[in-house]
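The block underneath contains the structure these notes are about, expressed in structure tokens.
Excluded from the complex is one protein chain; the other protein chains are retained at their positions.
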């Protein structure tokens, strides 16, 4: 019963099959190969547009930091939630890649930015006032760090507010598939159609080995040259790129990524329902993806641990349990037997 | 007849098999998995010591820059050859990772640092003179960028000179296996036994998908915590690290990496010998690994191109041809038929 | 009636006299001059110790950022109040100088860090947990950004807590003289005797042209070489340093700096008392230095503006009024006539 993280899961077998298939003969290095070309077509279908540029990374931290560094200069700031992964879990990667830019942290329930705080931050931007650091980017996360999902309308609304203030809109989609399944939105609806300029579409947590996609839409494409240079310079241009492209292709084929996310979400709902049957259990946030944030009484924690369940303590005496594509029905059954 | 680069080759099948084998069940993230633990044992054998710390990257640029940034402060410099990969082909990665450190470029034939230039540079270091940037690291490359191999004695000699001047010694071993096979030295002899403090042992060009190993020896291990933090911060701590470890394990098993390098070196010798049969061919550097730097007459270039051979023009009207583990005997036969 | 800032005041005439006196004949550059040597002696007296190293800057932002960058690595964080000058008014200077370090912001009334927040932040530091950025420095400000003064005991108490957690303690003393006069503490009591490792002692706001002193105490002196290199590298090693030293010497002679601060503080108290006579006036923070943060009714604001008074609107509909050594008794009289 591993609920520690969706990154402790293995990759889906189709991903491995795709790697093996790609391992055939010589191919040009650095993204000039046939697999990467195919990926572009697949992405056109997934994103319902051709107006994009794409770069592949093996890590979500790299994907976010590279994307942000193209739009936030060293003398600028990034607006994000105080619980955002870029703020709390990336050891200062955005500051490093941007050359010392700032994160400006906003509050809000369920790791979703509060609209009043956002409006206040946007209204305070004064690019002519040299003493303070003006925001250049709004970074949103969906699925959020609290396992909640912004509906498309909220993304669109916040993106519109940000653009009035001349900000670029970044979406950290490390668990995008979980948010799409949860909200019923398409990748296009949740990204460029909602005003997102640069999307970090994660597949690692969904079921790849390590594959994160940076996508620049529309006007943001002007930064594609800079993005590639920054990728090279930060060691995120592995020569044999076909193996990154192959992972993504496998995930997009027959919408495998969405199917895997649907399974993970379903398991999280089942596990959450089971835990909530126990008196003394209290959800900290609604379960809208594959993460459960919950307060459990000591007795239940002990029983779970004794049964070998792995999960992490979280803020405020709560715990976090994460499911993945690999969380089996049997795991839920075992959980039921412990909780019941 | 692809002589464009050793990175255009596929990975060796055993590497793929290892990935598939590693893709079994859940494993802790971020390097706390069983595969990574196994790798440590394998490295102990390969390196003939336990006095090391290890980190895995998917890119050689990352590997070098991370390693260097632990030993060269922003106010310091790195001595390297003017043809070094870190100087010419990494888009400023050492400068980026070190926070603006400098490269101090030295000349020398065959991309090997000239001893007089090295001694002169070392003698000019004055850490108390605040206006100039003192060197903190000597970075050597073996196999060099010109396809020549430093003998172990030369590495040892230069390392000793560097240490007298209180420098850390870094070895860029993106093609280490080719140098080991060529010189007959062991990995231990070429690294810590010769005075190397930090080794970037590359396996990508040798036959992995993307796997580079940073190894800190002895006193340099004090920087291991900083190395991990810098890896995290630069997006070089992929959560599912077992797939990096698995590649390395496959390469070290039965010394596969050395066998693959031996094949590549052998093919380069054969190809070089064939090319040199043609009047008008002139080697620019001795072929001591899997790279050939050669001046070819126009006629031969045309014939090769017409036959579909791929290779790059290089400095001073020469050309570079690179072989890999995947360069078959058939390729050499075809080459013979064109040159002959 | 200029209450806009203490930096809009001219320098004290003695400072100019000292410059003219220093402008005599040739002197070695870069701090090797006789004036700088004299300054060291003067500082020994002022600080009641010889166990320090000293560097001079023309700007407080430079002074803070240089000091902090010696103790906070790029992979580390600085704890400070959310209103601190380094967080709000220096355009990301600490992030720039530290190579992308983070500021971790703490709350508390009157721009003084709340002890519970400090303890909580210190307890969360885990240098072995690679995902989060551990604090390396505690930065305090006295006089605070709200014009309140930490008593020496509080500085000592917080410094002790910080040191238990292995942090370096930095004191931003841009208005140190005002805090010393207000609390009755000596410079020694407020700095090294209280556990401060690195002091930025500002004289610009007190009455110099532009003179800020970075002082490293005790063990922190190990960073003096790095400090000088970073000063050079950031353009804060002006060749003709004697003119910085001369300013400081003039300010320390006969404790001129404390006398000037006493005048500024006195004027602030007088102005505050006058403003508070007006019904509808409400102090936002106690006046413990040369700054008044106050809510004024519209009528009084209008009368002040009509009379030519300059001062800035501040947070939450309040206003900030600042006095300086140059605020004359006549200014207070005019204020009385307007308020009365």
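Order as written gives the chain letters A, B and C; numbering starts at 1 within each chain.
The definition used in the following text is that contacts are C-beta pairs under 8 Å (C-beta built on N, C-alpha and C of every residue); 3 or more make two chains touch, one makes a residue touch a chain.
As the structure is a prediction and not an experimental result, all values here were calculated from the model.
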May I ask which residue of B:33, B:95 or B:291 touches the chain that does not appear here? B:95
Using the document's definition of touch, tell me which of A:14, A:232, A:269 or A:319 contacts the absent chain. A:232
For review purposes, identify every residue of chain B that touches the missing chain, sorted by number. 74-75, 77, 88-92, 95-96, 98-102, 105, 130-133
Hidden partner sits against chain C at residues 2, 4-5, 7-11, 13, 16, 19-20, 23-30, 57-63, 65-66, 90-93, 96, 204-205, 209-210, 229, 232-240, 243, 326
Counting contacts across the full complex, list the positions on chain A that touch the omitted chain. 30, 73-75, 99-100, 127-128, 130-131, 225-226, 228-233, 237
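As a convention for this text, only the chains that are shown with their structure count from here on.
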Per the C-alpha centroid definition, the whole-Å distance linking chain A and chain C comes out as 42
For chain A and chain B, let me know how many angstrom lie between their CA-based centres, rounded off. 33
Give me the residue numbers in chain C that touch at least two other chains, ranges are fine. 74-75, 99-100, 130-131
